[in-house]
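Got a structure for you, written out below as structure tokens; questions coming shortly.
A protein chain is absent from this complex, but the other protein chains hold their places.
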Amino acid sequence: MKNFIKPAVFALAALAAGAAHAEYPGDGKISFVIPYKPGGGFDTIVRTFAPALEEVLGTTVVPDNIPGASGTRGGQAVYRAEPDGYTIGIFNIPGLTVSEATNRDIGFPLSEITWVANLGEEQYGIAVKSDSPIQSVADLCALGRPAKMSDTGVDSTSSITAVISFNILNCPIVNVTGYGGSNDTMIAVMRGEVDATLKPIGSLAKYVASGDMRMIFTLTKNTVLEGVQNATEIGHPEIAKFTINRVVGAPPGTPADVVAKLSAALEAASKSAPVQEWASGSGTQLTFMPADETGAMMSDLSSFYAQYKDLLSK
Amino acid sequence: MSQADVGKPPRSVVSIYPPLVILAVALGLGVWAQAYSDVARRFPTVVAVLLAALAMIDLWSRLPLPGQRFISAFWGTSFDRREMMVVPPLVAELRLLAWVLLAFGGMAVVGILPALPTFCFLFVWLRAGRSVWQAVQVALVLLVFEYLVFEWLLDYELYRGLLFSKGGLARW
Partner (left out) sequence: MGIEALFGAVFDMLTGGSILFLVAGVFLGLCFGVIPGLGGTTALALLIPVTYGMQPLDAMYLAGGVMGATSFGGSITAILLNTPGTAPNAATTFDGYPLAQQGKAGLAIGASAAASALGGLIGLVTLLMVIPIAKQVVLSFGPSEFFLLTVLGLAAIAVSVRGKLLRGLIAGCIGLIFAFVGADSITGDIRFTGGIGYLWDGVPLVPTLTGMFAISQMIELALKGGSVSDKAPKMDDNMKITGVGAGVMSVFTHWPTLLRGSAIGTIIGAIPGLGGTVASFLAYSSTVQTDRHPESFGKGNIKGVIAPEAANNAKDGGSLIPTVAFGIPGSAETALFLAILVLHGMDPGPSILLNNEREVYGLIVALTASAVGASLIGILIARWLVLITRVDVGVVVPVVVAISLTGVYVLDGRMADVALTVVMGVLGYLMIRFDYPRLTLVIALVLGETAEQSFHQIQMISGGHALDFMLARPISVMLILATIITFFLPIARKITAKRRES
């Protein structure tokens, strides 16, 4: 659904839609499916990329929100669409990978989707309340009781990451789930009802900068923040593999030349000034990967999460 | 609500069937909930038991059993301030239900823009017994409103109906 207001007052809006004309495979509008309601992270990145993509391809790009069933309904819509390059979608990875690994019905086989590009990637960190005595992961594991962590849903990506990585570290935790959103999980740490939370570094950074929280660990191979331990330092570099990705996919059987064009266009879009400006302002990490790399990453992730199948389905 | 038609509530309203249906629902849910894990079934089970208990009290208050008056006073089970004072015949109720289903069915099959004004036209003309001209007026006002606000002003695509949109039921 394209939606904007037409009257003169909103003429400004029309400026954003000003498009050139060149030929992408043919005539038509690209529908860019967002499997969530307007306003979230996935919605924002698509809406930021859409005008830049329009500029590069010379075709109208319309963000289409298809929310429902934890993001699977939008994925199904992409899966069933014509493979003509005029329907693409953004996917929550590894959320869907994990659902599939734990035999949850997501309504379509993830492996059949034609992967076009990876737009963003974020890594995780662990933070505690700023005046907490806990200084490191070792402290967190030596409380004499299981450490309490806060999370949104049991099947959320961050919750799964917490469960698997603390299992690898052989450290018992109680993952208190049910918080409304990732912000609420961080507020829970500040209130002091839980000891720590594992969240994308970018989300934690805001509260670390304001002095409400303190980062004690990053799930990264190298040092991201001065004085904060990383995965290599504690001898478990494998837990740096946990990331959260914003991946673009197309219906099964999309021709290779179309995928190549789309991938190139998305790369150009991600380098364009407005997108770069938006990313630095909003603290979003853009990590572009072309089609082949994205496809490799997807199958890699599938086998990675498959080994934790038993742990996840309990 | 104004007149003195407060009289005795109709038989169907005070009958024992509503609490019996609720009791059945409560029991069914209580059993169904046992299929879930320990934590997930805790609240549903409690609510199912509570609902069953309340349905039993409801049943009791409608039967000529000892203590019925006390229960009625304590739990407030009287029917003297009903929202709906007139009770229509079943046929009228079913007919109206059919009208609502017609509106929904029309939306589903041919889409919002043709179906809903047609529904308004038919309802005003056939059900309300107004003249054809008045019915057309109402339908036109609705059509103009829906088109103007959603399709034109907000540039939003209203549902086109199963016949005219891709994806079928799967996109519902």
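We call the chains A and B, going by the order they appear; numbering starts again at 1 in every chain.
Here is the rule we go by: a residue touches a chain if its C-beta (ideal position, glycine included) is under 8 Å from a C-beta of that chain, and two chains touch if they have at least 3 such contacts.
A quick note: this is a predicted structure, and the numbers were derived from the prediction, not measured.
> List every residue of chain B that touches the chain not included in the displayed model.
So the residues of chain B touching the missing chain come out as 1-2, 9, 12-13, 18, 22, 25-26, 29, 32-33, 36-37, 39-40, 43-44, 47-48, 50-51, 54-55, 57-58, 61, 73-84, 86-88, 92-93, 96-97, 99-101, 103-104, 107-108, 112, 116-117, 119-120, 123-124, 127-130, 134, 138, 141-142, 145-146, 149-150, 154, 156, 158-159, 171-172.
> So that we can see where the missing chain sits, which residues of chain A does it touch?
1-5, 9-10, 12-17, 37-40, 43-44, 47-48, 51, 63, 65-70, 72-73, 107, 145, 148, 152-155, 174, 176-181, 183-184, 187-188, 190-191, 193-194, 206-207, 209-210, 212, 277-279, 281-283
In the analysis below, only the chains that are shown with their structure count from here on.
> What residues on chain B touch chain A, complex-wise?
152-157, 167, 170-171
> Please give the residue numbers of chain A that touch chain B in the complex, ascending.
Residue positions touching the partner: 1-7, 66, 76-77, 80.
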